[in-house]
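The block underneath contains the structure these notes are about, expressed in structure tokens.
Presenting subunit A:
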Amino acid sequence: MQTRTVIKTLSELPTAPTTIGTMVWNQTGDWRYLTPLVADKLAPCAQHCPAGIPIPRHLGAVTRGDIEGGLALLLAYNPLPGLTGRLCYHPCQTKCVRRRIDRTISIQEMERFLGDLATDVTIEKSERTDQRVTIIGSGPLGLSCAFYLGCQGYRVAVLEPSDQAGGALVGLSPGKIEPTVLSHEINRLIRLADIRLETGANIGVAKPGEPPAQADLVILDPTGLSEEFCAPSGAVACDPFAAGSVIGSVVSVQLPKNLTPFKVPMIAHYIAAGRLLAKKASDGLRRKGLEQPAMDRSPLAVSTESIRIERFPAAEMRDKQKETWDREGAMQEAERCLSCGTCNLCLKCVSFCPDASIRPEGRNVTVEVDLDHCKGCGICAYECPRGVITMEDISV
Partner candidate 1 sequence: MVGIRFHGRGGQGAVVASKILAHAYFKQGLYVQAFPSFGMERKGAAVSAFVRLDSAPIAERGDIKNPAVVIVLDFTLLRKVDVTRCAKPDALILLNCRENENHNPVKDSFRVAGVDAVKIALQHGLGSKSAPIINTVILGAYARISGDLELANLLEAIATGVPVNQKQNMAAAEVAYHAVFSISGELNADKNRH
Partner candidate 2 sequence: MKAVMMGTEAATMAVKLARVQVVSAYPITPQTVIVESLADIIGRGELKAKYLPVESEHTAMSSCMGASMAGARTFTATSSQGLAYMHEMLHFTAGERVPVVMVNCNRAMAPPWNLYCDHTDSLSQRDTGWIQYYCVDAQDVLDSILIAYAVAEQALLPVMINLDAFYLTHTSEPLDVPDQETVDLFLPPYRALNKLDVDDPKTFSIVCGADLFSSIKYKRQGDTLAVARLWDQVAERYNRHFNRLHPTVEAYRTEDADLCIIGIGTATGTMRLAVDRLREEGLKIGSLRLAMIRPFPREVLQRAIAKVKHVIVIDRDVSFGAEGIVAQEVKAGFFDRRGELRITGFVAGVGGNDMTVDTIIPMVRQAISGDGTAVEAGMSLWAEVLP
């Protein structure tokens, strides 16, 4: 906040009646009745994504040309995009609002493009702890769980009894998935999350009740172990989609009926299960002396009325979808995303704010309101075509 320089003596007065500072000291925020609230909401595509990916967010990064940033945002919800980008039944695309204007966004194609990027990305990671987690089986659930636990700083080891990692995904026909993709995805996953992967591991259980490995927590991955594999006695069953955290030191994952046995197109569900399990496991482990983590509040779904499709002009249809995307192609496609419920820095609110009181925030992912000056006219909320800004009575 700029301080207000005050003229106190005649000699300080400029000769001509010229200004000496700006009006920033004048806090017009107290003119306000309603306050603009900037908050991302779940887009219809994200609401229907089995992995719960807030899709407009990574599309937004790609639109801005930040392809690697887009991948990082995607990995935060899905560590195996190259696989889902090929195998998932993509309900997201059937819910895409854009289809009401011209045609749906190629969300899955984008996922695949990002997953196949050769470049590495930086992801957010917590500090390393001494707690160890061993995951037995390297199916999509196990790998996903390993990834998020690794990102949270746990020392994670994945023990795979067979010679090849991938569990249920190993041996899919090349028509479904190119042979190199699986290893590319797994390699990135273990590299980014700093995971020890051991194939051909001996995971035979010597005696009933004995833990299969020395660790603070052992997780048995149903998508990575054959059905013959018997859970050791003492293992606690856990449904990743149910409430509550993990109790006990050996966890046997119990999936809902519709996910068993393993179905390839449902891969995103297993990935989501792994992510949720990691969360529960982390909650359980932290209870041993660490502070309670903040509750993960799931965002509100955006209402369809707040998406003002009439404000979006129909894009000129390109002749044909490209076979393989380049960065520019990806950007062009991502640009078409309406970014329902998610700020994509279109800056309409910034352009239309009469009080210069809304501007991109520091991390450049959304906008923030200067409440010292915002007069609460409501233009930003009215003009936001994607329902990110709402006018709230915060005095209540």
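The criterion applied here is as follows: contacts are C-beta pairs under 8 Å (C-beta built on N, C-alpha and C of every residue); 3 or more make two chains touch, one makes a residue touch a chain; residues count from 1.
How were these picked? Simply put, all candidates are chains of the complex that A comes from, given by their letters.
All values derive from a computational prediction rather than experimental measurement.
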Could you work out which candidate touches subunit A in the complex, given the options 1 or 2?
2
Would you pull the subunit A residues touching candidate 2 in the complex into a rising list?
7, 10, 13-20
